[in-house]
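Starting off with a structure, shown below.
Every protein chain of the complex appears in place save one, which is left out.
Moving on, here comes chain A:
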Amino acid sequence: MIKDRKEYQILIVDDNKGDRVLIEAYLEDTIILPKISEAESFFHAKKIIENNPNFFDVVLLDLSLPDLSGEGLIRSIAELLPETPIIILTGYPDVDFSRKSLKLGIADYQLKDELNPLALYKSIIYAIERKKVTNQLISSEKRYKDLFQLSPMPIWVYEKVTLKFLAVNKSAVETYGFNEGEFLSMKITDIRPVEELPALYQAIQNDLSKKGINLSGVFKHQKRNGEVMDVEVYANDIDFNGKSAKIVLINDITFKSKYIQAIETQNKKLKEIAWIQSHIVRAPLSRMMGLIELINVEEESNNLSDDLKQLIQFIRESAIELDEIVRDITIRTEQIKID
């Protein structure tokens, strides 16, 4: 028989020395270099594991140890080695428990009496490969969960029919002030001021005809503390645990809205100033200009000195210059526009 040349780190946890020797003999039959560590009790096993974290390829576990046994033992070992496959080797056939142990994450359940080298080897190889796949799945699931949970923007999923929240991320919890449990007992109608509900129902109606990612619109949402924010809502269809749902991303634009409002107010004030310039300031100016023209006409019949004529001319030029400045300010202010 061709032996496996790979190096395996195997932990045997069994209080029966005879059984340990037998298992080791089986292992040596199929594997050239089994690196075997032995433990006689859970306490002993725990010490070995803690000294060599992420070290073992597989654990062969007897179900009844002097200090711990059964389900408690399985849970404790699995907790210490979450990424390592565990194979149970037991002297007592118990179909119900064997089934239960698989649910606890056990890779295989073998009866010592039925064991032979090949069966053990096969069980070990299968367990290691299966665990690799499971670990990849777990890490991939975690990765996608993180994408949802750690998104800096609030995201949630709600069921289309009931409008109930099905999932919310951390940012939603932080932004809205409801904890996850509260969110999951609420509907999307519960985070809006009452007067916003017609707009929401309209948006849901409009959404029925839309496919794919879309901007549902700008809405007002209400936080737990009553504060109302302006938000842009993006939505997409999602099948969530078999439920027809929407995944929704929220962009808080309260600050942006306030900013635009401030600019609009400022713009209005500028226009008022322009009006004051062109009407109020210009009124006495146009009076002055009229008076200067009057003097100019009168001067023809009177004999004003050349010096005085010169002074009148200067006043006239100054008034015209001021008039041009006022008009220029008015034109510039009228050009201010926000699109």
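Some points to look at:
Quick note on the criterion: contacts are C-beta pairs under 8 Å (C-beta built on N, C-alpha and C of every residue); 3 or more make two chains touch, one makes a residue touch a chain; residues count from 1.
Rule of thumb we're sticking to: contacts and distances are computed from a predicted model.
Per the UniProt record, the absent chain's protein name among "Carbon-monoxide dehydrogenase large subunit", "Maltose/maltodextrin transport system permease protein MalG", "Response regulator" or "Cobalt transporter subunit CbtA" is "Response regulator".
Check A:Lys3, A:Lys256, A:Arg287 or A:Arg332 against the missing chain and you find that the one touching it is A:Arg287. Of the candidate positions A:Thr90, A:Ser123, A:Ser171 or A:Thr330, contact with the hidden chain is made by A:Thr330. Even with one chain removed from view, chain A keeps its contact list with that chain: residues 275, 278-280, 282-283, 286-287, 289-291, 293-294, 297, 326-327, 330, 334.
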